[in-house]
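A single structure is presented below for examination.
For this view, one protein chain was removed and the others were kept in their places.
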Amino acid sequence: MSRNRTPEQLSVAELVHFGPLSRAHAFAAENLDRQVSQVNLVSELDQIRQCEPHAAVVLHGSAAMGVWAVESALRLAWERNASCVIAPSEIAVTSSTAQLAERLRVPLFVVDDPPNHALELSATVADTEAARARLTARCAVLFGDRSSVRDIVGVINTEVPGVTAALVTKDGNVIAGRSAVGRKGGGRRVQVSVAGPDGQQWAELVAELASSSPSWVETVETILRLARAPLTASIGRSRLAVARRTARERLLLEILLNGGDATEEAEEAGWQLTGRHVAVVLRAAGRTVGADDVDTPAIVFTWRDSFAHLPIVPVDGAWVSWWTARSIEPGHVAERLRQYLAEARLPIALTAGVGVPGEDLVGLRRSITEARLAAAVASRLGGGSVELFGELGPRALLACLPIGEIAAAARVALNDLIAAPDAEVLITALAALLDCAGSTGQAAARLGVHRNTVLSRIERIRARGVDLDSPDQRLALHLACYSLLSTRQWQG
Amino acid sequence: MRTISVDDLPAIIAGSALLCSAAGDTSLDGLHNVTAELLRRGGPVSLVELSSLEPRALCAAVGVIGGFAPMIELPPSGHEPELAIRALEARLGRRLDALVSLNAAGPNALFAIAAAAALRLPLVDCDGMGRVLPLISQTTYAMAGLSIGPLSAVSLAGDVLVLDSDQHRSDSLLRAAMQAAGGWMLCAMYPSTARQLTTAAILGSTSRLLDVGRLLTTATDRGSLLNGLASTVKARLIGSGRVVELGHATRTTGARHYPAVPTSVVVDEYSGTRRMIRLEGQSELLLAIIDGVVAGAVPDVLCLIDRHELRVLGMESVAVGDHVDVLILPAAPTWHTPEGLALAGPRAFGFPVRHPGEGARR
Partner (left out) sequence: MRIGVRLDATRAHGVLVHAGRVLASSSISKSAPFDRQLTGLLRQFTDPFTQRGTVDSVTWDISAVLEGSLRRAGHKHDSTAPVAGPVGVLRLLPRSPYAVGHTSALVNSLVAHVGTARGGHDLFGTELAPIDLESAARETAKARATGVTALAVIATGASGQAAHEQLVAARLLGEYPDLRLCLSHEVGGLGLLERETTTVVNAALFDLAEELVTRLEGVTKALGGATSCWFASGDGGRVTPRRLRTLPVLGLSTTPAAALLGAAILSARTDTTVLLTDENTISIGHVRDGLPHVESDLRGTLGVRLSTPQPALTVRPARAAAETAALLTEQNPANAGVVVPVTPEGANLADWLTSDPHSGLSAVGFDVDPSTVGTACAEPSAWLDLVVTAGTQDDLHRQQSLLEQRALTLVEAGGARPGSGRVIRSAATSLGFLRGDVYRLRVRASAGTRP
């Protein structure tokens, strides 16, 4: 791209967005960043050779007598570093022409009446300021119409050409808008800070410009400033509402879970208590957080974004929800959760547990308890994990074990084994053997080794003083292996 | 002095296909059979140098105006040459001494030979186009100021027409008669003396055709064919690829496409830069545009060669999915003069571009 632009030039994207090209059919529309210095109406291909760089080349007459002529015009436009080519619509552009436009990175537009279009384009290009004022006014009106943070940022992304915007917290989390903003390699950035309801700086509204001139930067900055007040108002409204609602719902759920009668209030909150439920508990990965954690509002936001009709209640360092439907199955729920955990913009890494389906309030209570146990297992496995209680079965008990303490004890009790140079191999083999109830064949299959290898490993384990044959040792050994493998604590 | 016998016919047929991108090697079995029969009865034909004729020797050009499809549907009966020549001789009041080709390319290369055999006249080794051009007035004969008329024309039903008019009216009058007569007519035109022809004709056209034809009928692999064409007629390969689009851009989804006239062929190159070669034509291929740049233009000959069959693909038989080599054969030098380009350059066909050679001289 050329460096010497005059400051007051519109880009092709702007012409597409709020200029006369909005009515045109576009090809190679990935390359709209170039600015337009002038508009040239050409009736003969040779005239393109005289065009200034950054011209919009409008074809008519013999310069537009067939697809071949348009292709020649694209080539000449490319040689002259023109910004775009505009052709009459009676030429039906095929894929080969579109491909050429893409390869040359020259946008091609098809319009009904090129000469008329050329006039309109010239007028628009000549009066950049008026065009930009119209854009600013349009954004201001749209900001007023939108109530959510997401929609307000969305206005900038959809209306302002060549600009991607996002609302970003102090620590870099993207609350709304395009998460690509701010990554390395972008163009010129413009940002304004946005205050929270408390008047403190709460986030930054960041915009990235595909092309920039001082006056265009100024226009974008004006638009960002216009967005600030609506954003603050919106966040205030929603935060207050969330805080109130979560406090009330937490209380309500506690009553329900403890056997109290609050069905009327639950109905008011829009909760389904009758029918078939599958409960879900979300937990932070690898740690416990308080229910009043600062991240709760963000988690509640993202949840409602994804599952607007489902409750989300913070209880005891976790977040509880449930699906209610005749045909709901835990596997389906887990699928939806995995997608949510993978795609939602979460402030912390989350995991989830899913209960077994249960009928009515009694079943829901049981399902929530199960989901909580499953979530405990999942939280050990790291962010994004989803565990189903129904699949875990009694394994869910393992989540309640004080793994760390058992592992510490195991390091002492199995000192010789842990000291072995291939301790990990031996412990893994031992665990597999115990998992397979002593069957060396099954253990070999699980480990993916030959049975003789397993036998030789058992010999080495025995040599380190482990008695595999004593029934009263077996549970302890199994627990020790499980804890060691879960915590990886044999490594010094 | 060379002669042309029935044994030379396969080479003549193959060579004529290369210089005619409209028909390519479309089967004109009926014309071939009739020519062979006339050569068996009246041949072999003497192929003489123009300089060997008496300066006052009277010649006329023989050639067909019309389409190949009607000629396939109803091939010549074999009587046409005699009817045409005798009618012209009657109008001129004088016997012809020799025949020349209107153009030694496409089916007309055969008609001149068939006529020479039928009338037992020598054929002069020259022509007025060196390729196929759509108008009978687009000749080096006309460029040199020879008059197209009086001329005679014979239809496929045996109608005989004698026409006295100027170049442009002759073409449009004949075209109307041709359409009404069923789609093609054999004509005898440009009556002139050998002296007049010396500055007007492209010399050696028929022998060149024979050389090219021998190459095409004997080549067994693509490499030797391309090399041979490069050395005999300076053919240049401008790209190879798969035909991906045919006809006009009004192609809708599915198998259907509607060409209008002019027709275009788009070839997608195989490897490397994957350039798009767009060929524009009206009956004949007239323009080659590679990625928007004019890479070749009429009056040079553009042609498509099937990479496996090693045969020339005509505009009427090329199909989407065909694998082709695109060649350019330079036209005779006369055509590259300003007068030549004005008569048969891209602008003469309504393409407002310069011939690639023209740009270089500017």
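When the chains are written out, they are named A and B in that same order, and each has its own residue count from 1.
The definition used in the following text is that a residue touches a chain if its C-beta (ideal position, glycine included) is under 8 Å from a C-beta of that chain, and two chains touch if they have at least 3 such contacts.
As the structure is a computational prediction, the values presented were derived from the model and not from experiment.
Counted over the whole complex, the shown chains touched by the missing one are B.
In the complete complex, the residue from B:46, B:152, B:170 or B:263 that touches the missing chain is B:263. In the complete complex, the hidden chain is touched by one of B:182, B:330 or B:357, namely B:182. The hidden chain makes contact, of the residues B:4, B:18 or B:34, with B:34. Considering the whole complex, the residue from B:91, B:242 or B:336 that touches the absent chain is B:242. Interface residues of chain B with the unshown chain, by the touch rule above, are 22-23, 27, 29-30, 33-34, 36-38, 65-70, 72-75, 77-79, 134, 156-158, 179-183, 220-223, 240, 242, 246-247, 250, 254-261, 263, 270-271, 283-284, 306-309, 315-316, 319, 321, 323.
Just so we're on the same page, only the chains that are shown with their structure count from here on.
Averaged C-alpha coordinates give centres for chain A and chain B that are 66 Å from one another.
Note for the complex: chain A touches chain B at residues 44-46, 62-63, 65-69, 71-76, 78, 91-97, 99-100, 103-104.
Residues 244-245, 248-251, 262, 264, 266, 268, 276, 278, 280, 287, 289, 291-294, 350-353 of chain B touch chain A in their complex.
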